[in-house]
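One protein chain is absent from this view; the other protein chains keep their places.
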Amino acid sequence: MTFQRKHILGLEELSAEEITLILDTAESMKEVSARDVKKVPALRGVTVCNLFYEPSTRTRSSFEIAEKRLSADVLNFTLSHSSVSKGETLLDTARNLEAMGASVIVIRHPMSGSPWLLARELNSSIINAGDGSHEHPSQALLDLFTIREMKGKIKGLKVAIVGDILHSRVARSNIWGLVKLGAEVRVVGPPTLIPKYIEKPKVRAFYNLEEAIEGVDVVIMLRIQMERQESVYFPSLREYSRFYGLTREKLKNADKDVTVMHPGPINRGIELSSDIADDASSVILNQVSNGIAVRMAMFYLVASAGRSQ
Amino acid sequence: MAKNVLMDSETIDRTIVRITSEILEKNKGAKDLVIIGVRTRGVHIAERIVKRINKLEKIKPPMGTLDITLYRDDLRHKTEWPKVEKTEIPFSVEDKKVILVDDVIYTGRTTRAALEEIMDFGRPSSIQLVAMVDRGHRELPIQPDYLGLQVNTLISEKVRVHLKETDGKDEVIVKKG
Partner (left out) sequence: MSILIKGGRIIDPSQGIDGTGNVLIENGAIKSYPKTTKKYEQDIDVTVINAKGKVVSPGLVDIHVHLREPGFEHKETIRSGCESAAAGGFTTIVCMPNTNPVNDNASVTEYILLKARTEGIVNVFPIGAITKGEMGETLAQIGEMYEAGCVGVSDDGMPVMNAKVMRHAMEYVQAFDIPVISHAEDKNLSGAGVMNEGEVSTQLGLVGIPCASEDVMVSRDITVAELTGARLHICHVSTAGSVRLIRAAKKRGVKVTAEVTPHHFILTDEAVNEYDTNAKMNPPLRGKKDREAVIEGLKDGTLDAIATDHAPHSEDEKKVEFDIAPFGIVGLETALPLSLKLVQDGALTLNQMISKLTDAPSDILNLGKGTLKVGSAADVVIFDPEKEFTVDRNKFHSKSKNSPYHGWKLKGVVNYTIVNGKIVYTG
């Protein structure tokens, strides 16, 4: 199959075949990253703009390295969170970047759906680098890539996603990707952070961590946003970590070869006990290098499809 | 569609035997040789050459595969980009004699991309090119060092190398466009 999409906005709209093509292409890209000269000329002459409305050095760096390894010209445009509601509108800013020659725009934005607005109004290819609580496709794709690499497959696996599902774009994208590739997903967290309407075929909601991780092959821990403890979602971080923090003891319920993943950075002693965090960190480092390969694959495929339209 | 068989299975076998001998003659044995096949069919021809070298010299030169997609110079003009396959060169090419193997040489652009990609892996002492068929119409100053068969073709014609590994049987054919 060939990739026909000009934009990658989320995993919801991608088919299992398209997701698999991205992962397969990422395998080839991972080889490039292993070379001494980590650069190929595929995107020479293409200008990519990283338009970030949230300070995320990790994600932005990963995109930037991916762009550079494909020989694209990179334009970084980072705006403060507050400029969303004040000053120039998102569309005006993006149109400006397009006028500077950007033909691919990578956007990170605190509001759900912002990449859709750009995709509708601009000529550039749009890659969603995380929008509000909606989707974070590159993170989910690199999680899928890492799981496939470690387990040899995705179909039939049992995967638990733990934490603040309500506000998590990583969870939403991972749910779509995992379900489409045939995994069984369990989401678990305090009832205030599990949306009422999250359950669907192959997605079950749990409020009890021990129950949820019974026999699972993979546990994806979400980062808890520290500022949420101030709100009414749970009484305190201490209480959260007591019920939903992953410890060696609780992990005994999972499959003996369970893989623990975390999008990083870890709040040690809150989401993960320190010893599990140590075990998990090797996976996390692998996730980071897989992230570059997956993003290279996204660029190659989008640039390819964008050309034919 | 009319097709014309240029080489049959036995001819292909004998050609590989000859080319291997020429490689060994020119390089005075198999020392420092590495063989790199260009995906897809160049890889299988490379494998046969490695096998033949092994039989003659009792050593097995390292072998790699090259996918030149990310180095193509026509990406900007193509409407549909090819799927990227993996390049695997699990050895150093530094100061090695690289035998680059492809099935058909035509415009020379694939070879140019392959040369650029190999250079990104290091600085070989030389790169020598093997092609099963040269159908002419070169657009770049590139010539094979070892050649199976030279044929005159029309641009509208298609030259195909079929191999057992990928196509079920060995033959080289030319088809009217």
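All chains are identified by letter, namely A and B, in their written order; residue positions are counted from 1 within each chain.
One rule holds in what follows: a residue touches a chain if its C-beta (ideal position, glycine included) is under 8 Å from a C-beta of that chain, and two chains touch if they have at least 3 such contacts.
All of these numbers come straight from a predicted model, not from anything done at the bench.
For the chain that is not shown, the touched chains among those present are A, taking the whole complex.
Only one residue from A:A16, A:V74 or A:I198 touches the chain missing from this view: A:I198.
From the options A:E18, A:D131, A:D164 or A:E271, the residue with contact to the unseen chain in the full assembly is A:D131. Between the chain not shown and the residues A:K6, A:K30, A:R69 or A:H109, the one that touches is A:H109. Set against the missing chain, the residues A:R172, A:R186 or A:H262 yield one that touches it, A:R172. Where subunit A meets the missing chain, the touching residues are 12, 84-85, 89-91, 109, 111-114, 116-117, 120-121, 131-135, 169, 172, 195-198.
In the analysis below, only the chains that are shown with their structure count from here on.
With each centre defined as the average position of its C-alpha atoms, the distance from subunit A to subunit B rounds to 40 Å. Interface of subunit A with subunit B (complex): residues 2, 21, 24-25, 27-29, 31-32, 35-37, 39-42, 45, 70, 297, 300-301, 303-304, 307-308. Against subunit A, the residues of subunit B that register as touching in their complex are 67, 69-72, 75-76, 78-81, 83-88, 116-117, 120-122.
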